[in-house]
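Sharing a structure with you now.
As you look at this complex, bear in mind that one protein chain is not there, while each of the others sits in place.
Presenting chain A:
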Amino acid sequence: MRALGVVAAWLRTVPGRIRAGAVGVLLLLALLAAVLAAGVGQARGGVDTIGHDAGPQVVVTGDLYFALSAMDAQVADILLIGGEHGLGIGYDASVRRYDRYRGLADTAAVQASQLAGSDPARLGTVHAVLDGLGRYERLAAQAIQLADQAGYPAGRPTPDVVATYRRATDLMRLQLLPQAYNVTLDSGATVRASYESRRSAVLADRALVLVAGAVVLAALVAGQIYLARGFRRVLNPALALGTVATLALVVAGAAVLSAEAGRLREAKRDGFDSVLALSRARAISHSAFADESRFLLDPERADTYEQTYLDKSLAVLDVEPAKDQPFNLATYYAGLGRQITAFAAGYGAFLGFFGDEARQERTRPGLVRTLAAYRTVQDNDRRMRALAGRGDLSGAVRLRMGTGRSGAIGAFDAYDAALGALRDQHRHVLNDAVHAADADLRGWDWIPPVTAVGVAVLVLAGVRPRLAEFR
């Protein structure tokens, strides 16, 4: 009440009115600066999550999954060829690959735990994977040692080798891989939630900046008119300069928030979403490829490994069997050929990770190449199972372990390279958008407050000579 009284007393005199007007303008300026700073903060938060925190976590844990899965596949391969060390890719090359993937897994796990720093649940999961990895390596080494001692013909492992490998692969498939995969998914969820809330906050703040800016500008213009009429002067230069500076701040501020909303959208839709989908496709494809070796290695579980292979294939690229046809690999191969041909010809849509990717126009040629390579991988799978079904186990193993264009490993490597190249295209889109967003935001931590203070000084400088006339 007292404060109201003071203000009312002020407003009865001309200098009082000028003072009150100046205070009002300063408060509005502070509000404008605060709203703008909030918008910039939201944009920065969104960019940090997608570009510097959860986004990279998706890539790193995706790599971890891939490396772990590839390790288990190499162990299965080594056990599969048994004593025939020269078969296909061969024993030494398989061991070298195993060592390389182990190194990759270690690096990725360390990076993942660094990136998980702020999240105890995620950190706990990464540590659990690291602990399990040590146990896995011991079991794998034991299985390989048993195989070396037995020296059996390709595809005919001894029961103790199969039993030891089961312990290793169960540890990998049932404990370690799911945890790595779930961290990838959880990081993806963090990005999605952050994107939605941050982007709408940036847009809402932009609207607030425009409203607050319009009010400040109106007040400055009103002050200019009041002073011009009351003191018979044409223009108050300081106030005019302040008005121009405010206008510039509002326009530039709204523009930078618009640009940030656009960058976030680009980073998410054209970059991150595809990186996540393709990382998952790569992880699941490696795991499926390992199921082929396990299928040959462990006849008792062959049915399960065949079904998980089909499930994983469906997750990567879903195929609708013709009416009244059952879901099995035979109908999958048939449908896959139809779908890929249709897509390459420019029509047809499908589900699965590649279905998500098919909606991206820019990278279509890369996807067509990847799908062609995927088809070759599935074709090899069909041939391999046909050989195994006819009882030609050594033929199946030779095909599975073959390098070059006609071998399953060679074809899979080509597919993996095409898939990796496609993912890298989207990583570049993501990185470019993030760098551009960072560059756009440069300076915006201090621009709003400094400009507001500058305008405030100009307002005070503008009214001070007028107030002096009343002394």
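We take it that contacts are C-beta pairs under 8 Å (C-beta built on N, C-alpha and C of every residue); 3 or more make two chains touch, one makes a residue touch a chain; residues count from 1.
One rule holds in what follows: contacts and distances are computed from a predicted model.
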From "Transporter substrate-binding domain-containing protein", "Basic membrane protein A", "Transcriptional regulator" or "histidine kinase", the hidden chain's UniProt protein name: "Transporter substrate-binding domain-containing protein"
Listed residues A:27, A:163, A:189 or A:342, member touching the removed chain: A:189
Residue touching the undisplayed chain, where the options are A:200, A:341 or A:406: A:200
Omitted-chain contact residue, chosen from A:94, A:164, A:179 or A:425: A:179
Hidden partner chain, residues of chain A it touches: 121, 124-125, 174-175, 177-179, 181-182, 185-186, 188-189, 192-193, 196-197, 200-201, 203-204, 206-208, 210-211, 214, 218, 280, 300, 303-304, 307-308, 311, 314-315, 318, 326-328, 351-352
